[in-house]
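Before we start, here is the structure in question, set down as structure tokens.
A single protein chain has been omitted; all remaining protein chains appear in their positions.
Presenting subunit A:
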Amino acid sequence: MSDAIVMQNVWKAYPNGVMALNGIDLSVKQGEFVYIVGPSGAGKSTFIKMIFRELKPTRGKIFVNSKNIANLRERQVPYLRRKIGIVFQDFRLLPKLTVYENVAFALEVIEEHPRQIKKRVMDVLDLVGLKHKLRSFPNQLSGGEQQRVSIARSIVNRPPVLIADEPTGNLDPETSWQIMDVFKRINDQGTTIIMATHNRDIVNKVRHRVLALEGGMIVRDQQEGDYGYED
């Protein structure tokens, strides 16, 4: 299987001198499910932002779908982002749009054909189990439902890679399991998932590859790994 993401000797120094990443080497195969764990300030956010080019590495190469994005031109960044779905802790839904519109928005702004939009949106809402709520507004939904809408939005464009930054951080345990269920379905369809998390329970029960970051370095890379450290 081909590599979805490869990092070669990636360093990141912030302008204030802080070294966030210190020589990361890594490869993630297409279809893998990877947890990124580590204490606050370990470099998880930097690591995640690097993949969708919200940040540029100071040194090193990052390949997403075999394309080096470290020196990607600004103009090309939107096309990279169309191949990566992104889910955040705080959902980031537009409050004035309905569930349907929030998901469709992601396709409209990349100028997808309206007929395609309708079909795709209904498909992903079905996948996340919210087809019956398509006319609701975000404030009429529970946190778990909002997160599922945001997941639907992130995958509506069928990206080969899904990145989730603390997707269960704002959710209660039971709702978190619903989210994991959705991720499993997406992963089963062949989508690579990279999930930064502090949720020990989930990591320990739903076993996947674990990358532990500390001080900007990968200190552990374990297949079917556990959470492995005390918060």
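FYI, a contact is a pair of C-beta atoms (placed from the backbone, for glycine too) under 8 Å apart; a residue touches a chain by one contact, two chains touch by 3 or more; residues count from 1.
Convention: contacts and distances are computed from a predicted model.
UniProt names the one chain left off this complex as which of "CoA transferase subunit A", "Cell division protein FtsX", "Thiol reductant ABC exporter subunit CydD" or "GMC family oxidoreductase"?
Per the UniProt record, the undisplayed chain of the complex is "Cell division protein FtsX".
Considering the whole complex, which of A:29, A:61 or A:81 touches the chain not shown?
A:81
Using the touch rule from the top, list residues of subunit A that touch the missing partner.
Residues touching the hidden chain, for subunit A, are 52, 54, 74-75, 78-82, 86, 92, 94, 105-106, 108-111, 114, 153-154, 157.
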